[in-house]
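Removed: one protein chain of the complex. Kept in place: all other protein chains.
And then chain A:
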Amino acid sequence: MFRIIKKKELNPTVTLMEVEAPLIAKKAQPGQFVILRTDEGGERIPLTIADYNREQGTVTIIYQIVGATTRILNSMSVGDCLQDFVGPLGRPTVTEGKKKVAVVGGGVGCAIAYPVVKKFHEQGTKVHAIIGFRSNELVILEEEFRSNSSKLVLMSDDGSCGEKGLVTDALKKLIESGEQYDEVITIGPLIMMKYVSMLTKQYGIKTVASMNPIMIDGTGMCGGCRLSVGGKTQFACVDGPEFNGHEIDFDEAIARSDMYKEFEQKKQDEACKLYQKEVS
């Protein structure tokens, strides 16, 4: 079974968990993900493999509490077992053949960016990490990024930590100051990745964006994760999750990511009402 062996709150809405999954730990590579189900009635949700330990047979996930499933997940404790945990899924990040790269992460996307940064750093690629958060109390993994990159720029929307501004401001500054990147890798909210890609396009820097559309099976069977890349339909779970940022139709992806918003909201409201009834 997939036992939770460590649980650590990284900020009020983001939690790290280490899960026993020896087969996945044996195979996992940066850029890949798992799909899990907390219990029989639960949804299948994809989460990136944030780290892995091949000897101990464990996989680390870092998730943000956004809705029903992540909330249930967060109610589980060390020693509990997840119903299902399947992976590694998706294509690994291509890290070979690059001398210098910039990795741009936003919010919980930094959890996804971290194993990529670490892999680059370990193999001797120069890596500049630019990570952005809304404010100080939401910062995650700052130390891990610092010790695994040759340059770390921390940005915040409100200036409560690092520099005030957006990650695109920081990236632009670095590029303008003469830094030359073989590639920019961006992972975070869709809107952020859209603007990062627009910026790098101006400078002609190859850019890879890690997409996180709604998924079910993760094996290429349902087509729910599809997006348009260079005018062609691609399935993120098997063809991705990383794609050429200059070719992705971000507006379509943004619309698709809201597909079940109303439904999820209703479910959540119902759950709240039920809860209030039970309490009163």
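To be clear about the criterion, contacts are C-beta pairs under 8 Å (C-beta built on N, C-alpha and C of every residue); 3 or more make two chains touch, one makes a residue touch a chain; residues count from 1.
Keep in mind that, in the parts below, contacts and distances are computed from a predicted model.
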Next item on the list: Name the absent chain as its UniProt record does, using one of the following: "NADPH-dependent glutamate synthase", "Na(+)/H(+) antiporter subunit A", "Peptide ABC transporter, permease protein" or "Probable alginate O-acetylase AlgI".
Entry: "NADPH-dependent glutamate synthase"
Notebook entry, point to check: Which is it among A:Thr48, A:Thr69 or A:Thr207 that touches the chain not included here?
Noted result: A:Thr69
Check: Hey, which chain A residues sit against the chain that's not shown?
Finding: 23-24, 27, 37, 41-44, 68-69, 83-89, 216-217, 219-224, 226-228, 233, 238, 249, 251-252, 255-256, 258-260, 263-264, 267
